[in-house]
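Before we start, here is the structure in question, set down as structure tokens.
For this view, one protein chain was removed and the others were kept in their places.
Chain nomenclature is as follows: A and B, assigned in order of appearance, with residue numbering initiated at 1 for each chain independently.
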Amino acid sequence: MTATTTPPFDTSAPPPGGLLSNRSGNGRRRGVVNAVACTGLGLAVLIALIPLVAVLGYTISKGARVVTVNFLTHSMRGVGPLDRGGGAYHAILGTLEQVAIASILAVPIGLLVAIYIVEYGRGPLRSAVRFLVDVMTGIPSIVAGLFIFAFWVLGLGQGFSGLAAGFALAVLMLPVVVRSAEEMLKLVPDSLREASFALGVPRWRTIISVVLPTASAGITTGVMLAVARVSGETAPLLLTAFGFDAIRTSPFKGSQSGLPLFVFNQASSAFDVAVRRAWAGAVTLIAIVLVLTVLARFVAGRNRLEVN
Amino acid sequence: MTTTDPTAMSPSILRRGKVRRGDAVFSFVAQAAGVFVLILIVAIGVFLVGRAVPAFRLAGLHFFTEKTWFPDNAPPVFGIAALAFGTVLSSLCALVLAVPVALGSALFLTELAPPRLGRWTGYMLDLLAAVPSVVYGLWGVYYLVPRLIPVERWLNDTLGFIPLFDSRNGTYGRSLFAASVVLAIMVLPIVAAIAREVFRQVPRADKEAALALGATRWETIRLSVLPYSRSGIVGAIMLGLGRALGETIAVALVLASLFKVDFHILEPGGNTIAANIATKFGEAGVHGREALIASGLVLFAITLVVNVIARGVVYRTGLAAEGKP
Partner (left out) sequence: MPPRYPALVASQPVNLISKNKRSRWAVVALPVVSLALVAGACGSDNNASSSGNSTSSTDSRAASVTCASGTISGAGSTFVQTIAQQWIKDYAAACPGATVNYQGVGSGAGIQQFTAGTVDFAGSDVAMKPEEQTAAEAKWGPVVHIPWAAGGIAVEYNVKGVSDLKLSPTTVAGIFAGKITKWDDAAIKADNSGATLPSTGIQVVHRSDGSGTTAAFTAYLTAAAPTVWTAGSSKDVPWPTGQGAKGSDGVTAAVKQTDGAIGYAEVSFAKGGSLGMAKIKNPAGQWVGPDGSAVSAALAAATVPADLKIKINYAPTDPSAYPISTTTFVIVPQKPADAAKGKLLKAFITYALTKGQQSADSLYYAPLPGALVTQAKTAVDSIAA
């Protein structure tokens, strides 16, 4: 076939059959278009992966050498503005406590909401809850921080604390836990539930001892991803934990630091020594978040293999 | 007590048999948790409004027209005109940059790549979403901004006749453009992930029909995949927009704060609602905090609307609504 012959019909507005036919005479042009388009799409993937390599590569090259034992085991108390040294121990500790508080609140409530949506919910209330959980995933983290600040820090006069930060993180974590748990519960085959009912097991026992254990792998993955994500949240901490230079073991009283907040504060400084600490903090933070994320994938990935 | 009736999933079972106390309690607790979510959303609105009212009273209508931010001055002068403008402009620029790449990569991974490669590359892209925003900010300011300056200079030199790409004083750097690039990188994995989901929903039969008619891969995408997923794509973009509007820390680090309303995105300066809250909170006095909460309320309202629309669109495609009734 010759590509240059004029097609017997107007190709600018072809009937689908005409265009799709390889005999329409413009096959080579279509082939070229196809090749160009597919290359373009492949290129998009490469472009999308560039930032990942650049961000991780540059951060690790800047920060890996600065993460020392001293950095991981010391706070910033008494570190002069031009001093080297100092560390993020107080911030790591704060983040662990805040994320733990968030998880203790968000995981059980999130599971219950998911159970409500999948197992019990009916009618408009169920739809409303599902819809709002989805909408909640889109609440900016700074708004969650402002809410806890207005409600807890100012409204109830509780002041800044790690606990307040935990609340704010819980608000952000809740919808993620609900959505992942919901998806997992839905995947549990009805036949399992029916088998349990047939044995005379009450519905709530069925959920607790048959449905939840069956879905536990997926739920664990979801919870780990949620934990990884809130661990990196900075904006809510700014308004709830506020930041503190020294080790504050108790999250219940007084302002506290958190690792993302530590990185933000050090990064905002002009001093070379502070920026160096920011990079070290960033590497530590990435390590925590990525290890959790990759492990979560690993949990999920293993299961796929087992199913096969 | 039960039947193996397929409707066993519905709570009607509770009423058909004798209601067990355990079931009643458990169902009540679960429902209470569901109601808690509703209360939480309402509470967020209520508490923000409660704290923001004094600021609205103080500023009056100037809250929406004033560009500067001096809420603790006497008399206080503040408004979100410049902030809201910067928020919307930077988010839109971010979408312009991110959406083609996100959709392109999603199409490649779902339609063209071998399944195994597609899955693993998908995981890699998801990792991009796992990087904390403070890391993007730090990286943005120390790595990206200096490397963007030649790009910005080139844009100005070649496209400077368009106001958008005109840097009037020949300065570049910590600009809305740079912030948009960082936002684009952060939005990309989200739009790409949802788009992948959307493309997977396209019925096999549609694609096979196109292929059977002799369509090339690209024609299949253009004639059966894209039309089928149009509203899902719109939803994905809207969700990306919601994310970009609310991003705080990365923007706060990358952008040189300047309260201005103009389209010269290459010139350093500009500000967004969220970034302004992060930078001004520490030094804010009583009025300052109320003013910041008021601006946060506006942000909450905007993102709520965007998200509700986005979810509505996505729901209509049936993507998220499949499963049990």
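FYI, contacts are C-beta pairs under 8 Å (C-beta built on N, C-alpha and C of every residue); 3 or more make two chains touch, one makes a residue touch a chain.
Quick caveat, the model's predicted, so the values are computed rather than measured.
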Checklist outcome for this item: Sole touch to the unshown chain from A:Gly63, A:Gly86 or A:Gly281: residue A:Gly86
Checklist entry - Out of A:His74, A:Arg126 or A:Arg193, which is the one that touches the chain we can't see? => result A:His74
Checklist outcome for this item: Filtering B:Ala30, B:Val145, B:Ala215 or B:Ile265 for touch with the omitted chain leaves B:Val145
Checklist outcome for this item: Given A:Leu52, A:Ile207 or A:Met224, the residue that touches the chain left out of view is A:Met224
Checklist entry - In the complete complex, which positions of subunit B touch the hidden chain? => result 70, 72, 126, 129-133, 141-142, 145-146, 149, 167, 169-174, 186, 189-190, 193-194, 196-197, 239, 243, 246-249, 256-259, 268-269, 279, 282-283, 285-286, 320
Next on the checklist: Across the whole complex, list the residues on subunit A that are touched by the chain not included here.
Outcome noted: 70, 72-87, 89-90, 92-93, 96, 134, 137-138, 140-142, 172, 175-176, 178-180, 183-184, 187-189, 213-218, 220-222, 224-226, 228-230, 232-235, 246-247, 268-273, 288-289, 291-292, 295, 298-300, 302-304, 306-307
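Keep in mind that, in the parts below, only the chains that are shown with their structure count from here on.
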Next on the checklist: Under the stated contact criterion, what part of subunit A meets subunit B in this complex?
Outcome noted: 16-17, 19-22, 30-31, 33-34, 37-38, 40-45, 47-49, 51-52, 54-56, 58-59, 62, 109, 112-113, 115-122, 125-126, 128-129, 131-144, 146-147, 149-151, 154-155, 171, 174, 178, 186, 190, 193-194, 197-198, 200, 202-205, 207, 225, 228-229, 231-235, 238-239, 260, 263-264, 267-268, 275, 278-279, 282, 285-286, 289-290, 293-294, 297
Item to check | Interfacial residue positions of subunit B with respect to subunit A in the complex | outcome: 1-2, 4, 6, 8-11, 13-14, 20, 22-23, 25-27, 29-38, 40-41, 43-44, 47-48, 50-51, 100-105, 107-109, 111-113, 121, 123-128, 130-139, 141-143, 185, 188-189, 192, 210, 213-219, 221, 223, 239, 242-243, 245-249, 252-253, 274, 277-278, 281-282, 289, 292-293, 296, 299-300, 303-304, 306-308, 310-311, 315, 320, 323-324
